[in-house]
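Excluded from the complex is one protein chain; the other protein chains are retained at their positions.
Chains here go by letter, A and B, matching the order in which they are written, and residues are numbered from 1 within each.
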Amino acid sequence: MNHAVNRAIAPPRLLWPALGGTLLIAMLIAISIGRYAVPFDRVVGILLANLIPFDGAWTTLEATVVENIRAPRVLMAVLVGAGLAVAGAALQGTFRNPLVGPQIIGVSSGASFGGALAIVFTDSNLALVALAFLFGLGAMVIVYAMSRVAGRSPVMMLVLAGVITSAFFTALVSLLKYVADPEDKLPAIVFWLMGSFAAASYEKLAWLAVPLVGSILILYLMRWHINVLSLGDEEASAMGLKVGRTRWIVILCVAAISAAVVAAAGVVGWVGLVVPHLARMVVGPDHKTLLPAAALMGGIYLLAMDVGARTLTPAEIPLGILTAIIGAPVFAWLLRRTQAAGWGRD
Amino acid sequence: MIDLVDGGFGYTPGHWVFRRHALAVRPGEATAILGPNGRGKTTLLKCLLGLLPLREGRLTADGHAGYVPQSSGAAFPYSVLDMVMMGRARHIGLFAAPGADDRAACRNALAKLKMSAFADRGFQDLSGGERQLVLIARALASECGTLVLDEPAAALDYRNQNVVLATIAALARDHGMAVIFTTHAPQHALHVADRTLLMFDAEDHVYGPTRDVMSEANLSRLYGMTIRGATIADRGRETHTMVPVFDAV
Partner (left out) sequence: MAHSHLRTRPTALLAGALCAAFATAASAEPISVTDQRGNTVELGGPAERVVTFPMPAAALFASVDGSAERLEAIHPMSAKAIEDGILGTIYPEAGDLYTDITKGGVFNPNVETVLTLNPDLVFQWAGRGDDLLAPLDNAGLNVLGLTYGDQEKTEVWIRTIAAVVGEPERGDMIVSLHHDAMADITARVADIPEADRVSVVYMLRAEKSLEVRGEGSYNHFYMDMVGGVNPAKDAGSRVRVNPEQMLAWNPDVILLGNFDAAVPEDFYTNPLFAELDAVKERRVYKVPLGGYRWDPPSQESPLMWKWLAAVLYPDAMPDDIRGEIASFYAAVYGYDVSDAEIDAILQMDLNGGNAGYDRFAG
């Protein structure tokens, strides 16, 4: 009998204040550190002055650094971290498999291709965002079409379709790299693919928030039905759940999150794979608590990584590299710890 | 209430798992389905539940049926109450979460089965028999008129079989449900079912009152070996049962 289970039944009462508090503290720390030194008291002053206007002893430059450079970036890291984590958690529940992350449905590969296309053939940032989003969702449509068997989409076919679509778009990206101007376009593609929040701005945050917050909300509203999905297709159908439709809504939300993230910041992987596991270790598998916990933990996790990316060296360390280098060993450790406990029927 | 007339189904064209099968289960009645391994009992159940589409014939049902699988395929460990709550899926909107009504229905279902004390225990921590009762409670929580059980007592020891069978019988007789269940054990049918369906092969079956249908000849033919009937007197009561006579070794 699996005794680790009992812990899963009721998460500690102090959990939400603890997680929420940690996130806020993390955000405060993040906004206080950077390559340009701003004393902590001035940071606090600059932030407070937004609520109660007053004149403080800080320079315009310091205010610019805190409010225009660091603040949007901190917010973006938290939002993207939360989005990817919730997407990963919902996907793992829907597919009943701990090894899936948002990449599995092929969307991030499609979005990568769209963005690379824009980089090679245009100079427009708008085109980059639009094409990344377009091809990301387009990849999902391809996956949908490929996975249909007699009017349904069995899980195995979905995963295979996702893998094939990913491979296809990855190959197309390689082709683009080949024809790209090696002095200008090629490095731009390579950098972009490695993921970064260096170009964060309030403008970007505004359009990013729409698909991210919207999708997170929808997934949260569906939290109970994701639980039912975890019974397996047949049992869930017998309970009266429309399995196909429910699963596709989840996938659509995950696709929206994935495509938007790639459009905004390039490829940031491993978050959607690792954070749900961490969250499950703390609060258990009930998506009612898992999804919010994943969101909070995802925000903290990615924020910490991005702070590292922008402060450890003068050079910007690409975020996607950090999340992979740290994420992979963490994931391995997690799998050993839990020994895939509680998973099992497939 | 469930009524199947001339029902036929096959997974691939030209092949039939069963054909021209009929059965009718009224509220307050229990029907058992027997057949050897791989005959298609579970397939028939899935058709009755609407999980698989009939290729021939007509199925009439009074509302939805509550499904009790042999065991739950849940990928995660849930509490008993959470598990029972899943039966309410029909009543909870896609973007909604369980409410007071749903919780009341779950507690009622557990109470009906005298399992109220188990509500906050982990589902995986229960014994086989207790889990089976929880799955029955889950089906009841869906407010169904018909209960469909797949080999409900199969993996249980005798004591648990006793409990589960008594529960099924009570649900039919006292709570007016229509009950259908598959089983490998002829004694279960004899004990609980008003009518029994024997599935000999795709086209060949027999359906009728249990006593009439469960003859030594029929059962021996069904299982391909000698089955003999026996009557046992115990505490002033006579129990009729069917036992397999294994080959001499």
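Keep this in mind: a residue touches a chain if its C-beta (ideal position, glycine included) is under 8 Å from a C-beta of that chain, and two chains touch if they have at least 3 such contacts.
Quick caveat, the model's predicted, so the values are computed rather than measured.
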For the chain that's been dropped from view, list the shown partners it touches. A
Option from A:P17, A:P53, A:G151 or A:P314 whose C-beta touches the chain left out: A:P314
Kindly note down the residues of chain A that lie in touch with the hidden chain. 34-37, 59-61, 64-65, 68-70, 119, 123, 125, 177-188, 191-192, 196, 198-199, 310, 313-316, 318
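To be clear about the criterion, only the chains that are shown with their structure count from here on.
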Could you please state the distance in Å, as a whole number, between where the Cα atoms of chain A are centred and where those of chain B are centred? 44
Chain B partner, complex, touching residues on chain A are 1-2, 5-6, 8-9, 93, 96, 218, 221-225, 227-228, 230-232, 234-241, 246, 249, 284-286, 288, 342-346
What residues of chain B sit close enough to touch chain A in their complex? 46, 49, 51, 64, 67, 69, 72-79, 82, 86-87, 89-90, 92, 94-98, 120, 122, 124-125, 138, 142
